[in-house]
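Only a single protein chain was left out; the remaining protein chains are all shown in position.
Which chain is which? They are A, B and C, in the order written, and residues in each are numbered from 1.
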Amino acid sequence: MKVTVNGVELELKEGTSVIDAVFAAGYDVPYFCSQEYMSPIGACRMCLAKVGAPRKDRASGEWILDEETGKPKIFYFPNLMATCTTTVMEGMVVDTLSEDVVEAQNSMVEFTLINHPLDCPVCDKGGACELQDRAYEYGTGLSRFEFDKRHQEKHAALSELITLDRERCIHCKRCVRYFEEVPGDEVLDFINRGGHTFIGTEGEGLPSNFTGNITDICPVGALLDTTSRFRGRNWEYDHTNTTSMDDASGSALVVDARTGRIERIKSGLNPEVNKTWIDDGTRFGHEYVDAADRIRTPLVRRDGKLTPATWQEAAQFIAERLRGLAGKEVGIALRADSTLEEGVGAKALAAQLGDGKVDHYPRPAASLLDGANRATLEDLAHADAILVVGDPTEEVPIVDLRIKDALKGVSSPELFPHGVPIADLRLKERMPRRTEILTVLAPYRTDLMKYAGSSHVYEAGAEETIFSALQSGNEPQGFEEGFAAQLQQRLAGAKKAVIVYGGNVLASQGASNALLGFARRVGARTMPLPAMANSVGLELTGVLPSHVRYSYPEAVGTELRALIVSNLNPAADSRLVQRLQELELLVVHTMFEDETTHIADVVLPAKSVYERDGTIVNLEGRILPVRSAPVDGGLSEDFTGVVKRLGEALGQRMEGRSIRSARRALKKSLELDLDNLPDEGVLVPFKARARGVSVRQAAAGEGNLLLVPSMIRHEYLSRNPHLLAAHGETPLRLHPDDADRFGVSHGDVVTLPVGGVIRRAVVRVTPGAPVGVPLLASLPDQPAGLVQANFAELRKERLALEVA
Amino acid sequence: MVELDTLQPFFADKQELLDEILGRYPEYGRRSALMPLLWEVQRAERHINDARVEEIAEIVGVHPTEVRGVMSFYSTYHDHPVGRFHLQVCSTLSCSLAGSDELYDHLVEELGIVNGETDGDGYFSLQKVECVGSCTTAPVLQVNDTYYERLSKSRCRQLIASLREGELPEPWHARGGDADAKGGEEQ
Amino acid sequence: MSDTVAFDSQRITSRKDPRFEVVMYRHVGVEGAWTLDYYLGHGGYSAARKALTEMTPEEVVQTTIDAGLRGRGGAGFPTGVKWSFMPRPDGRQRFILCNADESEPGSCKDRYVMQDDPHQLIEGMIIGGYAIGATKGIIYIRGEYYQAYERLRAAIGEARERGYLGKGLFGTEFEFDLILHRGAGAYICGEETALMNSFEGLRANPRLKPPFPAQAGVYGLPTTINNVTSLASVVHIINRGADWFSAMGTDDSKGFHHIQLSGTVNRPGIYEVPMGITFREIIYDLGGGPSIPAKAFIPGGTSCPLFPFTDEFLDTPMEYAAVAKKGSMLGTGGLIVIPEEKCIVDAMYNIVRFYAHESCGKCTPCREGVATWMPQIYRKLLEGLGTPHDVQLIEDLAGKIKGTAFCPLADACVVPVQASLKYFREEYDYLAHHGHSKYQKSDWWQE
Partner (left out) sequence: MSLFSIAKGMGVTLSHLFKKPVTVSYPEEPADVKPRFRGRHHLLRHPDTGLEKCIGCSLCAAACPSYAIYVEAAENDPDNPVSAGERYASIYEINMLRCIFCGMCEEACPTGAIVLGHEFELADYRYNDMVYGKDDMLVGVKGSKPQRREAERTGKAVRLGFKAGPRAELEGVDY
């Protein structure tokens, strides 16, 4: 389509909105209500422009010509048009510079501002506010409104995490539309009408995992992130574009820090991964970084007491102890959200010490690299049949949103030179959802089941039997008649079918194999959901033990004499404490005091995930850059730093002693230049496992408690006060029958030994929990799956508060 | 009393009515039943409280916020109880030209309450409303669901007197023009 | 009821013409006219029977187009043409939606049809549904019309019971049923897309067009929306033929219309009149003239610009083009006569306040301009605190709101304001300079 914008001729695709045509031509139109990934509604009327098009004569079918020029005559629309809701037409002429357009823009700014409080000096959005910018660029600077402005509540807490200033709201409806269109949880709406309209919600808080995004998309300071309220002004923050290490999605993040402290986290833009959305766990779960009890200096145990030391002293101390040991007597374990560079360092250190045992944890029993036909998140968003096994809303929440994209059936927009289209006219308010394409299986009722055409709650631990049956074309036990046949037909008949499976399947090699067999049978792509940010990368680059019996933490029980762990807490498991105490050297590299630091010989201060530089591989195999935000972590170092210090103490120059040296090694194995990685990342092909045995022969399907994934990192929950206030303490979800059986009631705080770890939780009685299998959030040291809990030892710590 | 009532779900013993209302709409349009359900509650309880909002949300399968959003959009749903007789004076142009301002002043004087108020014993509520569609028979006073049209001073006094007695009188015939059966023929 | 009317080349443009006959309002006001028996006794459902048994849907549409019936809801779009916009049948459910959310101040014609002659509307719905291939009809009636709602509900029940709604109507294959839905007090529901949202149980914000209702209407399915009297007119067009209808009125506007005469006139009421009749005839011959000296009249409901009460405007024939030429609209036919002693600023404040109350709040110019700013300036003027600057401001704001809002509601508010400034600016200036109106208002409430 040929379109002329202010004299600039453009060739555009059919269906493009006029606003994108204007931007594509290099001109600007102001807008408030449009948002890149949501439906255009034309409510703010800011983007008005003069639009005209030639007409064809009805009778002859020829263009009506201008008598003077002989060219097709342009018929202008009688009114100015909202460009965000107008589609381009052949030969269209758009004018955004004429006087009447400027006048309309002036008056819309004036109208928008008459009820806006103009308290920019105290507004957290000040300096990064769309209204501020637009008022400056397109307003007259004067107001003729002389009456009292509308007075409404200034700080309505929508939830513990989001504060709403109703006076500042300009009714663009982005937040209301967001909830309906993106996560599908309609928890926010306009109340009243006309000049009295305000945003409101009924009941407590906002029950959704994706509430924080509305603070990003609010064009004014009406919706604010409570964790960062009044913490600083926008121009004072150091913005770091990085990648989320909170889950395996690899979502783009912007970490805003000021004077060495993380003040807030906003979502970044990565069109193929998270678009511009992140979940609440990622957004609000950063406060622990600045916790007062963070370990900021190395500590060495002298005379039974941990005493502060320099890095050099600590490294010397470790080196001396290590000298007397054989390589195979030293174990090294990293948490699975360590970067690739840290992994390289750990491998090099292990190699240096001899036949070192190196591993990352949590690592599922089944490999994440199995199954050649892998789905990317874009594949998922364009799938026309999806089978979900597990609970992606909690495991990798972005997967949940991409599934909901697929339900809408609108493909990802093509990018313009100015980026994502501002108004994608294919998106509509209240689009019908193709729920029939989604099937959800889980051992308990999950949130995603609400959006699924068919769903089934199976018995926990039955994954292997279910998929063995499906693989051989049989009906699994306990399923409704015809369920399997229908599922198989749907997946096999689809153009693009994707099977998403989570930790419950990965916990068993058998289940995983059976599922992959079923996927091959129906020709579906697969997407496993790893437990942590770099699980895929660490497996891909071979941060793995050389033999299955060296797997962490089982290796602790063998001939091991020294153990170096990074961000893990092996001593939480009471069954291991005895053995750990017998070690000649226990080094723990961590952020906070825990059971392991109590018995460790050396405690090294660790950097948080926001302070590290490096790269990770997300669940779809995309290598993404992680950049450090300027956070004051004292003397803390990442594992690369540990390797460097130990190398110095040992007198060795090890691979992975710095980012550069690690990247030299990675360049060889991945054939990628990690220094010049684009922000959007690069998809890497999955190769066969680099080396070693990753398969753990753990038996699945036993146990009486199901550890379930959670978007919240429960290990840090107590240090994230806002998140804690919003979501409460770690819940132990019980079926009412089980609650009766154990004699506990809703709201009781209990302690319970779960697989050797004493877990503290608050009882939540819900009919959604399966009978006989209570649900408890998993931890990095206790990944998802069935475990044995000792319910005889369940103790009530605090009784439920009486309901007033 | 009212507090106790709210504990019992409104539609718990009205399954037939519920089925009838839901049955009016196609299966994919379940949400359409939202407004009729609100009407049912309002007719019975003269307002719709938070518990009812939640109950209706549950029935039509949406979040209570959505119900609140819809309910607050329309001007005839009340979240606070109105009196037994809800007097609504139309104050838009045609009625205003027929003396609705004076009518309103008269009611204020007579009842001792002003726009938006309910009297102490919950008997009368007075409200100025916008056009109720009785322009040719102005001024009009709507009492609950009944229109009292061409409300002259004497008729108004009679009406208030019988409302005080607890009686909602039959509205009188008031049309004019062709709406008057014979009117058209006579012209 | 005479089935045919003798035609000659002369059109029926006056109520005084002996050939003119009241049709739609014939039974309004008759006790018991709302029962099916009464309706059948007066030739009821003969048009539906004729359409279903003797005509194809295309013929029904063509007859309506030939008759020249234009929508009576305000916009005046040809009804038959609207029907022809429906996409070809593709197996999807389609709806005919009757917009009975009559809320325009000054109009009340639909109420009496629904209240006293509901079967007429039901019959019109059946014919309309047949014409567009819709098996479901929806009547969205405004919430305040409780009596009409009850009568309609009873009528639908009766019709359903006796086979005038449901499967196999009049021995044909055609199936048709009605959903009766009651609104709850929102003028914006008169806007067709807002009406659909409201019906679906959403906040009644207008929707984006395109897609137009014919493509994606109620529940995203093809829908046609018609006014009550448009649909009821179709009954008579089918009964008596397109020629009968088009013989009334003028070349531009055919058929009859319902004038709802209110304000300070001696005989306010609803009058069924042929198009082309002048306003003078309506006000003087039918309405008995102004009861107190008049200075202006609104020709078609408050969203239409007003006219001064002068010969030039009084002699304007009531047809779409002629009224538009004078700068106003025929709208819904709600004719309001404004007396000399009513301050025009006060009258406009009344209208502005109405639209401020009814603004849905979706778009900026309407929410902030119409619902917030305008009424406050008017109040200031009327309280005697205004300045000439405020009058200019009103004029400027009206100009800026016009044509920039999302739906026609904001325009509906500002066009009468602009007209009042055009014809009665001196009243504004007087008020701004003196702090009080030129006119002394008397007590209009009758004993």
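FYI, a contact is a pair of C-beta atoms (placed from the backbone, for glycine too) under 8 Å apart; a residue touches a chain by one contact, two chains touch by 3 or more.
Everything numeric in this text was worked out from a predicted model, so none of it was measured.
Visitor: Would you mind listing the shown chains in contact with the chain that isn't displayed?
Guide: Missing chain, whole complex, touching shown chains: A.
Visitor: From the list A:Arg55, A:Lys73, A:Lys149 or A:Arg231, pick the residue that touches the absent chain.
Guide: A:Arg231
Visitor: Specify the residue from the set A:Lys154, A:Arg426 or A:Arg741 that touches the hidden chain.
Guide: Missing-chain contact among the listed residues: A:Lys154.
Visitor: Please identify which residue in A:Gly61, A:Pro78 or A:Pro121 touches the non-displayed chain.
Guide: A:Pro121
Visitor: To test your reading of the contact rule: which positions on chain A touch the chain that is missing from view?
Guide: 119, 121-122, 126, 154-155, 229-233, 235-236
FYI, only the chains that are shown with their structure count from here on.
Visitor: Please work out the Cα centroid separation of chain B and chain C, and write it as a whole number of Å.
Guide: So the centroids are 23 Å from each other.
Visitor: If you average the Cα atoms of chain A and of chain C to get two centres, how far apart are those centres in Å?
Guide: Those two chain centres are 53 Å apart.
Visitor: Using the average of all C-alpha atoms in each chain as its centre, how far is it in Å between chain A and chain B?
Guide: 49
Visitor: Counting only residues that touch at least two other chains, what does the list for chain A look like?
Guide: Only 189-190, 192-193 qualify.
Visitor: List, in ascending order, every residue of chain B touching at least 2 other chains.
Guide: 69, 73
Visitor: Which stretch or stretches of chain A touch chain C in the complex?
Guide: 40-46, 48, 78-80, 82, 85, 103-104, 107-108, 111-112, 114-115, 144-145, 147, 150, 170-171, 173, 189-190, 192-197, 428-430, 432
Visitor: Note which residues of chain C are touching chain A in the complex, please.
Guide: Within the complex, chain C contacts chain A at residues 186, 202-203, 207-208, 220, 356-365, 367-369, 371-373, 376, 380, 393, 400, 403-406.
Visitor: Sort out for me which residues of chain C touch chain B in the complex.
Guide: Against chain B, the touching part of chain C is residues 15, 22, 25-30, 93, 102-108, 111-112, 116, 136, 142-147, 179-187, 198-204, 218-219, 258, 260-264, 267-272, 285-286, 298, 302, 334, 336-339, 342, 347, 350-351, 353-354, 357-358, 360, 443-447.
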